[in-house]
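One protein chain is absent from this view; the other protein chains keep their places.
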Amino acid sequence: MTIHPTAIVSEHAQVHSSVEIGPFTIVHDNAVIAEGTTIGSNCEIGVPASLGDGSPLRIGANSVIRSHSVFYESSSFGERLVTGHRVTVRELTHAGDGFQIGTLSDIQGHCKIGEYVRFHSNVHVGQHTTIEDYVWVFPYVVFTNDPHPPSEVMQGVRVKSFAAIATMSTILPGVTIGEGALVGACSSVVKDVGDHRIAVGNPARDKGETSAIKLKDGSDRPAYPWKHHFHRGYPENIVAQWLSSVQQYED
Amino acid sequence: MTIHPTAIVSEHAQVHSSVEIGPFTIVHDNAVIAEGTTIGSNCEIGVPASLGDGSPLRIGANSVIRSHSVFYESSSFGERLVTGHRVTVRELTHAGDGFQIGTLSDIQGHCKIGEYVRFHSNVHVGQHTTIEDYVWVFPYVVFTNDPHPPSEVMQGVRVKSFAAIATMSTILPGVTIGEGALVGACSSVVKDVGDHRIAVGNPARDKGETSAIKLKDGSDRPAYPWKHHFHRGYPENIVAQWLSSVQQYED
Partner (left out) sequence: MTIHPTAIVSEHAQVHSSVEIGPFTIVHDNAVIAEGTTIGSNCEIGVPASLGDGSPLRIGANSVIRSHSVFYESSSFGERLVTGHRVTVRELTHAGDGFQIGTLSDIQGHCKIGEYVRFHSNVHVGQHTTIEDYVWVFPYVVFTNDPHPPSEVMQGVRVKSFAAIATMSTILPGVTIGEGALVGACSSVVKDVGDHRIAVGNPARDKGETSAIKLKDGSDRPAYPWKHHFHRGYPENIVAQWLSSVQQYED
């Protein structure tokens, strides 16, 4: 355990001996941090949550939490969590392995997040959002939950596997984004988007199949499903699976 | 006064003996912090403002300022201010009791804010904005002020009591949002919105009376005025007032 002498780490926290913790970072009592994880400076980890369920904040092995981030207790993350700076995650959110959260993103809590989900900067996730595996969310996307704010009614958004939601789009309460679907930039999505469909605009309208979009790299290949050409940072065994599905597709 | 030993609190600041201040927080000279208030870690409180009027930052009693927040001198807040994390408030903003400011919100200064106003995350408030009592502002809403940027002309936005402005909406300079009005998500509001009217779209258009929206909770009740059904966190005497107005309404 390499803890900077200025860091304040509760003796009640369960921090693996290999964990590194930067200057001016606070680790509260109810946190469990697994081996190989690095936490940057000026973070606040395991913030007590009056609305939590008493369970600890769990950070999986080999994670990287960058400076100025704030994580509450009663949330959990698989292995290889990677965050940008100034990330906020409230209580009762549970994410699988390989979750990436960009700088300034704000997860309000009570969310379910699958495997290898990637958020770019400034993603705002309202309570009761469900995000499946391999989803991409780009900057300034907002997931809402209240159909007539303010109220006590909560209708979380659901995003299915491999969907991509482009920058500055808002998903309205209760909407489901289909598997492999693409939401274009600056969209306001007021109704469900089907699997592998494109939705764009304010309000968003259906613009056909994602497979119609060609890669602007000089090739003739379709840009979607993106798993056929974009593999940076995913584990080899997952990419191998994706590529075998391409071969099936091409056969 | 429970001040963490790493906090740096000016001896010129007037901090009540019951105030709690977290690690790595700085309180500058010109701050007055009332009884029962808690300030989290890594905050900067009472930042000197070259454009201030010399008056101190005043934080009312029983407030909670969460970690990484920055408040300038020459602004004042009533009792029970509650903030999320990483809030920024510049000089010459004055707010009443019960103000809530969500994580990452940014108040540029020279603003007037009424009683029990609630900002969700990432609300951006340009200079010279006026917000009346019991207003709700949701994530990624921007209040602008310059009709032809950049210029020296400032036309602040005015939001009247009980209005609700949904996520990702922008209010253009000089616009007034009427009492109890609803601005739908992702709207660009270019002209005044009447009392109890709905405005939605880019550019926003009138969509009728707010009373036409029904609560999606299985009841047959109207969702607006929201004060008839949403009371979480408001003082009992205020809610009693609101409910007596419902009875009048129903009589």
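Which chain is which? They are A and B, in the order written, and residues in each are numbered from 1.
We take it that a contact is a pair of C-beta atoms (placed from the backbone, for glycine too) under 8 Å apart; a residue touches a chain by one contact, two chains touch by 3 or more.
This is a predicted model, so every value here is computed, not measured.
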The one residue from A:34, A:89 or A:168 touching the chain left out of view is A:168
Residue, one of B:37, B:100, B:129 or B:170, that touches the chain absent here: B:170
From the list A:34, A:59 or A:104, pick the residue that touches the absent chain. A:104
Quickly run down the residues of chain A that touch the omitted chain. 6, 22-24, 40-42, 67-68, 84-86, 103-104, 118, 121-122, 136, 138-140, 164, 166-168, 185-186, 201-202, 213, 215-217, 223-224, 226, 229-230, 232
For chain B, which residues reach the chain that was dropped from this view? 6, 8, 24, 26, 42, 44, 47, 68, 70, 86, 88, 104, 106, 108, 122, 124, 126, 140, 142, 144, 147-153, 155, 168, 170, 172, 188, 202
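The working rule: only the chains that are shown with their structure count from here on.
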Give, as an integer number of Å, the spacing between the C-alpha centres of chain B and chain A. 28
